[in-house]
Each structure stands twice: as C-alpha cells, then as structure tokens.
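First the structure, then my questions, so here it is.
This view holds just a subset of the chains, kept in their places.
Labels for the chains are A and B, by order of writing; each one numbers its residues from 1.
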Amino acid sequence: MLDVQNDPASVPVDIDRVGIKHVHFPLMVLDRAQGRQHTVAQVEMGVDLPACFKGTHMSRFVEALQDWSGILDYPSLKHLLNDVQARLDAQRAWISFSFPFFLERAAPASGSKARMDYHCRVAGEFQGSRLLFSLEVEVPVMTVCPCSLAICDQAAHSQRAVVRVQTRNKGLIWLEDLIELAQESASSPVYALLKREDEKLVIDNAFKRPCFVEDVVRNVSHELEKLTQLLWYRVEVESQESIHNHSAYACIERSLTGMKA
Amino acid sequence: MLDVQNDPASVPVDIDRVGIKHVHFPLMVLDRAQGRQHTVAQVEMGVDLPACFKGTHMSRFVEALQDWSGILDYPSLKHLLNDVQARLDAQRAWISFSFPFFLERAAPASGSKARMDYHCRVAGEFQGSRLLFSLEVEVPVMTVCPCSLAICDQAAHSQRAVVRVQTRNKGLIWLEDLIELAQESASSPVYALLKREDEKLVIDNAFKRPCFVEDVVRNVSHELEKLTQLLWYRVEVESQESIHNHSAYACIERSLTGMKA
C-alpha cells in the first residue's frame, strides 16, 4: 500500500508540532498520601516534522500510548517520550496529560473528611536528549474583599476564585506541593464537606484575612520563588465576583533562568 | 439530479424533529427601553418528518433564515415559522434563538450606568396552526448565606448564583419582566459597574436579606404564578458556593394547565 506520508512536503516548511488531541485514557498518578490513585486523563501527543516529509504517522501515537504502562511517574513518562521519539523518528516528542486529581481534606473543626478534586496537567518534552516538564494545577479558593470589609458595617462580599499555577521545571514536583501553596494564598481554602461548626470557623477566619486577586497572585508568586527546581512559572487568579457579572483577574509570569515560555 | 431525500425511509418511523443546529445569525431583538437592540444569536431550526420520506431538505432552513427580516418580534417569528412550514412541507416547525441581551443598569447610590448582559432564549413552535412560545432567561444574582450569618460573628459567605427561568406561554412576554423578577428574588442583584459608595450600599442591603437557593427558587416561583400567560414554567437556581468546590441547586417546575413540558 502507498505510504503518502513519506512523500516530501509540497510546501517545504518544518512543522513545530504535529500529533493528536482529545484522546481520553485511564491513568494511575502518584499520590503522596496513598502511593497511587486512579483517574482519567485527556491526552495530547506530538512531535516535530521536518520539511522532507509530507505527513507524520498518527496511529503510532495511539500505539505508543496503548503499549505504555499507564502509570504516570518520572521514569515512565521519560520512557513513553523515548518510545514516541523512536516510533516517529523525531527530534522532539511532547506529551500532556490533563486529569482530575483527588486529595482527602479534613474539615477544620469537625475533622470530617472528604475528597476534593483539583484539575491538574503534567506534560513532558524531549528536545533531543534534554527532558523538560510542565505542571499545572487549578486550585479553588475563597476571597473576602478587603475594600468592602473596610467600608461596610462589618459585612463584605466573598466569592470563589481559582488560582492557576503553571510551571516549567527540570524534574517533577509533587502536585500536592503546588496545590497546598495555592490553597494557603487566599482568604480561605474551599472544602468538599463542612459541618456547621466548620462553616463558622472557616468564615470567621476568612474575614480576618481579606484578599484581592492582587494579594493572592503575589502570595503565590512569593512562595513559588522559593522552589529551586523551577525554570519558569505563571500564576493567574480569577475571582468570580459575587457583586458583579464579570471576573477580577491578576497574572504574574517569571522566567527564572532567562528561559522563554 | 437525484433527490435521494424524497425516497421513502427504509426504516419507516416518524421523526419528531429534524433540522440544523449551531447556526450563528445577527439579530435585532425588542427592547422595552430603546425599541430594538442588535445582538448575535445561536439558532436551531427543525420540522417533523413522516415515515414516507427518507430525508428533509436541510438547505431550505438556511434559505428561510437568510430571507427573513432578522428582527425578532411576534409577527416576524410567526412569519418565519410559517415560511419554514411551507418550504419544508411540514406539520410542525420549530425555531430557537439564543442570544446575549443587554440592559442598562444604574448603580444604586452613584447612579453610574453600565450595560449588563443576560443570556436569553426565545423559541417558537407551530403545531399545525397552534403557535406556542418558549422563553428562557439566565440572571446572575448574589446570595448571602442565612446559616453562616446566623452562626458567625457578623460575617457570612456570599457568592454569585444564577437563576434560570424557562417558560411556555401563548403569547410573547417581555424578557425584561422575567429578568426583573429573577433579579429581585435573591439577596441582591449583581452589577456591571459599582463605585465604592454603591458597593457599600449593595453589601449592607444584601446582608439584610440572606437567601438560600431554596428561598430564591421559591421567590421566583411565587412571582411567576402571577403571570396569567404562562402554561408551564421551570425555575432553577445554582449557587457557586464560595466555601465549597461545588454548587448548591434548587428547582421548581409547574404545569399551569396540566400541560406537558
């Protein structure tokens, strides 16, 4: 059978990334408390393609994924990237897994436990023999508005905000560390389960620590600067304002090595 | 050229609705304050198809829409439905327009004005010669939690909630009436623009009127029962809890004539 893909490109331009998107795959991810947890990921995979080839061989991405262990840790992600690089005869290979990640949280007064989910992403890229990782966590928090607390009769509006942290780093970092750091940056963490005594404690504490999105983004940035493994990071905070129909937003992005995002 | 669509169906089953989805179309809608306003709608159109035909003629929906005035009011929607019924030789014709609808709101203390958008839907259906309308509005509001206000030291969590009202009625109702009614049902309306003096007033007032989703859904239901044109309604309230990672939800659905949704 003809292999049209191996023809030279009629427009001879190198392609940065070619591959597949919106693949779903069951996964086991590392979990500091329990060792491993089951989840389901949305997967993207890609390679570079030089001008001398018309097309890549898309089915080989799926074959590499099917033959993989499905356990996401440093050696297995490296192994999968190596395998993709070899099967596709590529210089650069790139894989991204986006998934819900669960952590058990205890309510602050009652100690009642429940699972919270955080949307996370782990990506790896082989550039020749250099291996880079990208992480992303989305962490819901509560913000109590400092302005309204200052001007109102002991009242203030509060709302859910989302902290998104993206990093590039040489090795893998625990997702739990990024989640923890984001969770502590605002007026309060949010919870899956709160009994009445917990609700009282959470709100009384949150009103003692009012935060603008500007405060939250700075708090996270301040903590991220302490992590020596990072090459680059971006923090975004989006607050679903309870008195408005739009969001308040703040972003800090830093390269720690002059490296480009 | 062959007209495959006019063949009889190989599996002789009547189809309830066949048509097109995800069509975008610029629109003028009625606006009580300004007469008309420009917006952009997502459009769905459909007809019934009896077992004696293999397929409908999809391009005729687009032709009917292109030949239409693009001004959405009672007579023009009726005209469009008639046109679709005739072009497609159908017993039933159905059209739905979903669009952002803008209302100018004044801030309660400063009087500063700004446009707020509400997601709305207007649909019409011809069943033989009987014409029915469906409306939908999504109205963001603020809820202050009555439970936390009762147990905390003069604090309470608040959040944005969305009230969705769906109705079926014989004639068209002003979208403004449904929006107004939903907006007054919670702890406070939300605004596009608030200066500091407005923010103080909004929050002080909201804390005087704490509401669960249960309170909001009942308030809206209570007001809807007064509208004599309604045949059926559903009210849903979803509150984006600021202390949780999930929503609180309440729903009331009533048929006012024994009519099926």
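Rule of thumb we're sticking to: contacts are C-beta pairs under 8 Å (C-beta built on N, C-alpha and C of every residue); 3 or more make two chains touch, one makes a residue touch a chain.
Quick caveat: nothing in here was measured; it's all calculated off a predicted structure.
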Subunit number of the complete homomer, 2 shown here: 4
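We take it that only the chains that are shown with their structure count from here on.
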Residue ranges of subunit A touching subunit B (in the complex, touch as defined): 116-117, 140, 142, 147-148, 151-160, 188, 190-192, 194, 196, 199-200, 202-204, 206-207, 240-246
